[in-house]
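Selected chains from the complex are presented in situ; the others are not included.
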């Protein structure tokens, strides 16, 4: 497989040239990283994908833990994290809070150190309470940084955000890699229109992190990003400001509209997905923390009733026909999965069955990048010279599986 | 330890000669496999056992996941699966459906792909709903096959049945290896009488997969298999047909009787074990799916009352005296464990305490093959040239543990 390693060697060279600076840092929000850092993550992920396919071992650790903490259900990200750990030679261990005694406040600092003596990475999903998950991750990161400075930890595990109330960087970076592959390069994204639109779902309370992650990230690469949602389904204001700033800096654009048609018009990429309104999530957070079950049930009922007024926000063939785009049948359709598919997983949902089925395999490919994105984040945060590390893997070309 | 490796080299040669064709396939039912494939699984398991004892590493993977999904409680099989994964170099990860969002229908296809990007094997236990577990495994297998064909997956994980409503191939193959070791060879099984008999237990609802697995498998090797149970404790009809056909093809025989004495008479091997009647399991499946708790409780009460009429179906010393067989005290006694032992784990159960105690260590040996059977299944499904892979392990003779 000479092709694979030639491409991989070239990507390593580019990675070297990009000069990322993620060593001993965390991956909590893409907007904390320089564009070069993000480019480096994509390149490292691509190299790891190529090594994997070429049956070259990517073990860079002989031992060490990859700790995950999921404060919400997860399948895709859970397995992506475990896969990334295994690929690099780390032992994945899940911290189940029901089986330990983790509390907020004083003990976050302590627990973060207690689980880190031989740990290289801590992945956290904490997306239920608006305004909290992200803060919790920062606390953990500050604690292990203190631990390293004080000599308690001989290495400092990277904290990777596996979805917070603000950002979902492993998802948005996998999405970006999918865009890069689909359009040929990051440069080719410049000037393309991406429609990040709300879509109807018979459920309630889906996190805001996916749309927030997409609008803040894709605006950095010169894309024209249109966010569309019904009145009242706002995102966290801070993320809109970041998206606008990024668009201005990159020569792209960012606008908010309240019509799915308008967003889809001449779009190259569409990302129709349900989320809960910001103000509902705020109220929900307040009620969850107060343990007010009756009022929570009332809020859910009210929110679902509000949703049903927008049942027409569905990604149909008619809407897809408004798009342009390189893929047959119009724009590139994206989804973080699982999608609410009308007539399949629900009566009426985010996307028409025929549209989804045509793009189904492509959405699987989109998802397939996540393990490698996470592995790339570990590589770049844990090694000072990641390009050299990858070159050594290429030099050795130790088989990943017996031949 | 020259003996071990000489034997191992010979077994690898035999494996090469057998010419199995399990590569890129699954292990869902032994009756889907050719006799050569089954012989190959036994040989590969024996080689792995010999390498293990000779302290030679069996790592054939540098990384990759071994995913397990248990829809029912498990100790033995759970640890056998994790052991097999560790032995070969894979990272075992359990898919806990309570912590993810797995549903039937559309999403089986999707989830199967989402957990498989870096996965070499998926082991599934799904034995509670009659007529469903096996179908679910086939869906998962079809989904990863599609994923590989479409290029979503760069490798196709093998699906291994860790117990379904129809078969329990990792158990029955471990049982077969135990028989091979006890009688000296597969050839030596020809003409031997095996009594697979129901036995009394104070519990209810035990799966049918063990007796079904045993009668369908042992009939392929020329054994005279007698299935014995009280009237009404039938197995799934399809498995009886398969057993009868296999017996005819192999020159063995298969008969059903309703007397434990008759089955034990001159038996070389006895396998007394409780199971639920087929029609009770059907009704139970219907009620479980309908969520009818009251009727389920009534069914359980009724089934337990029916059981007590057959309290005399116990493997006693008197019954063992009817057998012939090479082991002292009569026939080889087999059990998949844990057994209901009269006066020990229950008042009155499947087997008398003195009989069990005499054969206890032998039942542990029977169980000891399961990790190696699972590892052999992974090896044969995931490698095109498993004999060559094993020879390379022998050539390198890398120590499994420091010396």
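Observations, loosely collected:
Labels for the chains are A and B, by order of writing; each one numbers its residues from 1.
We adopt the following convention: a residue touches a chain if its C-beta (ideal position, glycine included) is under 8 Å from a C-beta of that chain, and two chains touch if they have at least 3 such contacts.
Just so you know, these numbers come straight off a predicted model, no measurement behind them.
Shown chains number 2; the total number of identical copies in the complete complex of this file is 3.
As a working rule, only the chains that are shown with their structure count from here on.
Those residues of subunit B that touch subunit A in the complex are listed here as 60-65, 67, 90-91, 93, 95, 99-103, 105-107, 110-111, 113-115, 117-120, 147, 150-154, 382-383, 389, 392-393.
By the touch criterion given at the top, residues 52-53, 57-59, 70, 73-76, 78-80, 82-83, 85-89, 91-92, 337-338, 341, 344-345, 361, 364-365, 367-368, 370-371, 398-402 of subunit A touch subunit B in their complex.
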